[in-house]
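One protein chain omitted, others in place.
Coming up: chain A.
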């Protein structure tokens, strides 16, 4: 029964893996559908008043932004709207300025390599074209970053959520220019700093795990570079990623550390059970399909419970400390 009621392709067009657990997914989905309906009603009831009270807004966002409001809410809470208003040039104008052959070539190589298992990306031309538009326009107007692999996955998921090229561009700009500055530049110093910040946080939150991982000899960059660079795109299930991004756009990059700490806490027994580097890597890879992350609603509750009090200030101080 459970098997036949779900397609081999998920709601965002991704093919489900061969070992996809339909039964546990079914158990989760029957509850989650109710959650989604309820959240949609609550958001609709408040209409635009939702933006008046920041603590209500934060609570609502943590419980998930309804799909049909995601684009507008993301644009507003991320500051992308403001960036757009203050921009000297329109998106369509900037898009016309694309000229750099090397950048164009590099991006074109990655287009068919972005979500080749997603029916929306492989079955029509429109999405890859939009992906090209966003990435190439972005690369031309932010020359310090240009094109960094990983942005293709972020933009791909932005497009699948918003179905809108221009919004995706401004949201990408909010992410790269404001939320994660220095991550995607050629030296990737922002990433390197945050890897050290994570190391510091884990040594405080989970000293046993921290020591174990050090004893095995895994630099955090090995297990978690993709977490940071892709903001969990291609790392966690799509719906879970969108729920994380809901919070990312409102609360900023701190959420990445919250999620990272949570993933490590939820998989602590597996991590401690690994006796060598290879096993540890497999353990990190397997987090992608663990039940704890598929149930995105419970996972987001865990994120705010298990990562405890994590102030912007403390992250800021750690970033200063490990500044490259």
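Observations on the structure shown:
Throughout what follows, contacts are C-beta pairs under 8 Å (C-beta built on N, C-alpha and C of every residue); 3 or more make two chains touch, one makes a residue touch a chain; residues count from 1.
What we mean here is this: contacts and distances are computed from a predicted model.
Per its UniProt record, the hidden chain corresponds to "small monomeric GTPase" from the list "NADH dehydrogenase [ubiquinone] iron-sulfur protein 1, mitochondrial", "Eukaryotic translation initiation factor SUI1", "tRNA (guanine(10)-N(2))-methyltransferase" or "small monomeric GTPase". Per the touch definition above, the residue from A:36, A:67, A:209 or A:277 contacting the chain not shown is A:277. If you put the hidden chain back, the residue from A:134, A:172 or A:188 that touches it is A:188. Considering the full assembly, A:149 is the residue among A:87, A:149, A:203 or A:314 that touches the omitted chain. Seen across the whole complex, the unshown chain contacts chain A at 106, 109-110, 112-116, 148-150, 152-153, 184-188, 192, 217, 219, 221-222, 225-226, 229-230, 234, 275-279, 281-282, 285.
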